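Left out: one protein chain. Kept in place: all the others.
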Amino acid sequence: MSTVRRRLTEAWGFFQLLLTHRMGVLGLSVFALFAIIALFAPFLHTVDPGKSGVVENILIPPNSQFWLGTDDLARDIWSQVIYGSRISLLIGFLATILTIFVGSLVGLISGFYGGKIEEVLMRITDFFMMLPQLPLMIVLAAVLGPSIWNIVFVVSIVSWPFAARIVRSQVLSLKERAFVEASRCIGASDSFLIFSEIMPNVVPLMFAEAVLIVTEAVYAEAVLSFLGLGDPTTVSWGMMLHFAFESGAMVKAPWWVVPPIVSIVVLILGFTFLGTAVSDVLKPGYKEKRGL
Amino acid sequence: MRTKKGLLSLLVVALLALSLVTACPAPTTTEEVEQLNATIADLEAQLAAANATIVDLEAQLAAAMGEPAEEIAYGGRLDVGFTAGEGLETLLCDSNWQYTEMGCVFWPLVYDQLWIMGPAPDYEVLPMLATSWETEDGITWTFYLREDAVFHDGVPVTAEDVAFTIENLPNADPAWAFTDIITEPGSVKVIDDYTVEFTLEQSIGTRWPAAYWAPILPKHIWEPYTDDMLSFSNDEAIGSGPYKLKEFKAAQYVWFEANEDYWGGRPYLDEVVFRTYGSEDAQYMALKSGEADMIGYLGCSAVAAEDFIGLEDMEVIVSPGIGLQWLSFNLYKDTPLQDLEVRKAIMYGIDRDRVIEMAFLGYAQTADSFIYPEVAEHNPNLPQYAYDVDLANEILDNAGYLDSDGDGMRDDLTFELLAPSDWTDELKAATLIKEQLAEIGIDISLTVLDLDTYYEYIYTPEEEEYEIAIATEEPGPHGEWMWEFCRSYEAGGEGWNTAYWANPDFDEALDAMLAEVDVEQRTAYLYEMQMLMAEDLPYGVLYRPDLINPVRTDEFEGYVETMGGISTWINPWTYFELHLK
Partner (left out) sequence: MPLKGFAGFATRKALAAVTTIFAIICLNFLIFRLLPGDPIRMMFRDPRVSAEQLQLMTEKFGLDKPLWGQFLAYLQALFQGDLGISFWQKRAVLEVIADRIPQTLLLVVTALTIAIILGILLGAISGWKSGTRLDTFILTASLSMYSIPAFSLGIILMLIFAFYLSIFPLGGISTPASGFTGLGYWRDVLWHMFLPTISIVFWYIGEYVLLTRSSMLDTLDQDYITTARAKGLKEFAILRNHALRNALLPVVTATGINLAFAVAGIIEVETVFSWPGIGRLVYDAVMKRDYPLLQGTFLVFAVAVVLANLVVDLIYGFIDPRIKVGKAE
């Protein structure tokens, strides 16, 4: 109980620290904005985003009924943008979880055990880091077929090595510290050490990494869908762009192109700001610099 | 075109002269002579009148053909837009000449064919490199060639070239399928310099001659590459067609110039340029700015059409489409789709008018057969399955498909509808069909796959990878090959028959039709085949999207329209007939 409370206090402290960083505030606001939009999508003047309308409403500019106009099946762009945020955030969070899971596992194991295991694991990690990301994502998405689950998988494949590296280096430095040595002496098991002593200290760093993975995921969804590797049955920002680009109505209906682009950019920018803020805050001496 | 007109007037004059001669018995008395003189004067007057009529008819004919009576000016450069992914990357003689949009318009300009299918409305068989041909049984064919055709490098076209092409073209690229020049080994014979004879593996009937849509290649250039024709880069693309290749830049453009030495007289245009554009939008912008004069394949989308209507120096030509769209039902897989009543209900449950209105903004026609309604062999008495929700519900209720849990969807009637991801129109249609079938309690889930996996799935129904698929093809007026989609597996339809349909009556009619030499009897077979398909519904033919071609009219006139628009694999005529204003 007390550990939970301690962690919560720490987290709260970290959050407050973030609020002292201008980019942190901006990033958190963007995140909050999209989280609210995604959660309350049905209440935000939306209709079923995949449902076709009537012929008179095909490709009409923004008006009081369709706030952002309609597409070539008279579907409401506003609703598509709103519901699209769900897909982007969903892909972002699932990819983050998968990446962090795999990355931490590899990082922890190699950092903790060292030796041959570490060497092999780090070779693999380096190898994956070396691969050009977008071509790898394209190749995998093309082979696996169009679905958002595959996008999650593909993003994780290219992101986990970075997480693994960070976790490993953190584990290496923590391993040498006194409290781990002490626990060892009193006969604590490996798993106990990993989960109670090392993990909690790695979490803040992983948070910074997670934020970046979300941007990677949003970007991947957008670019893969744009390249025609997305799933046309889901309403997402990337698919909106793809359809607009393919339909030849882009010039005629800029309201079809601009909202998804703005959403993608704002979300990525927000998370990039947040990531910058988190790594700034985590730097030793941040508090002192700010005079906190 | 001009030769045809000349023939016509000659014929009229000859007939008149003939009537004069036969109307005159030998004169015997002066009275008779006077009478005859009067008759002659009378006839002369009639002849003068007839001559005037001929001139008049000629003018009318010329007007009807879009040609001014006076001399047509030569010159001008026609710029034609294509979508980037559909451009030519090489000049190899490969299946891209059949399957890419630019490829299938490219080669008919540079290469001649033995015969060519004429323009609308008759789509008649016209001589090209061959002046005539003979066959008794549709198996052994003799072609007689014209003697004045010359390849672009000056070498005359002879029977040797034709024989070489017939023998080797089907093996050039296995992905490019030829069905009517698969010959018995060793049967291709050069009879003399301008006569060639060959025997096919099986009869193709006599409605259409052999070697349809096959480019005649120069033997003296291709002979060293007989074993592997794809190893020849064909950079100069030497053919005998009305245009010569001037410059080719992979993935960017193809530049043609008029062939001054063409046997049929040089084309009116000096140059034609096929240019690629990265997106539909770029293509439309280029048309509006005058950078391009027309779109090279399948025209523009319905949504874009209205932007071109009423523009100065532009005209929007709307033609009946060449593509048909239908639903293919997998009858192999054990689903309620095997029940004809369910297939019927699905057809009644689809509001085709709304699909046409929404997905094509009205630019499409409903269709009921693999044969287009304007083609003579189309059976006009087919069941229409007009939209009727009540009837559809009644059929399903009577067949025992009920909604027992009250969720609005009938039990067991849950199907996957397969569509490829890059066909935007079909995707739109699929979305609408899904919504409409929900109204009659059929729960459709949309599965979207890349094109190749899609084809792989539908062409192997026995793998049970799909249930319903939205499908499309361009049968063209020739169209015989489309019926292979209906041939049962037992009768050799494997790999074609996406529905896994098996109907012995149909197979029998199909084989009889293919071998039939009598045109009327052939039509009767086709009527029967269409009816069997429409009644048994392995495929539910839905509609046929129109072709919308925005063209520039500031410089040129004489765009030739056929089904599928002004420029398709069946229509190179625009490039032959278009000229300066």
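Letters A and B name the chains as they come in the text, with residue numbers starting at 1 for each one.
The rule we apply is simple: contacts are C-beta pairs under 8 Å (C-beta built on N, C-alpha and C of every residue); 3 or more make two chains touch, one makes a residue touch a chain.
Quick caveat: nothing in here was measured; it's all calculated off a predicted structure.
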Option from A:V106, A:I148 or A:V257 whose C-beta touches the chain left out: A:V257
Omitted-chain contact residue, chosen from B:D153, B:E184 or B:E247: B:E247
Omitted-chain contact residue, chosen from A:I60, A:V102 or A:I138: A:I138
Contact with the hidden chain (one of B:E101, B:D161 or B:D281): B:D281
Residue ranges of chain A at the interface with the undisplayed chain: 126-127, 130-136, 138-140, 142-145, 215, 219, 222-223, 226-229, 241, 245, 250-251, 254, 257-258, 261, 264-265, 268-269, 272-273, 276
Interface with the undisplayed chain - residues on chain B: 77, 79, 84-85, 89-90, 92, 94-96, 98-99, 173-175, 177, 179, 230, 233, 246-247, 249-253, 255, 271, 273, 275-279, 281-282, 285-286, 289, 291, 422, 450-453, 455-457, 459-460, 481, 484, 495-496
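Definition applied: only the chains that are shown with their structure count from here on.
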Whole-Å gap separating chain A and chain B, where each centre is the average of the chain's CA atoms: 50
Chain A partner contacts - residues on chain B that touch it in the complex: 279-281, 283-285, 300-301, 303-304, 307, 357-359, 361, 421-422, 424, 427-428, 431-432, 435, 446-450, 453
List of chain A residues in touch with chain B within their complex: 50-52, 55, 58-59, 72-74, 142, 145-146, 228, 231-233, 243, 245-252
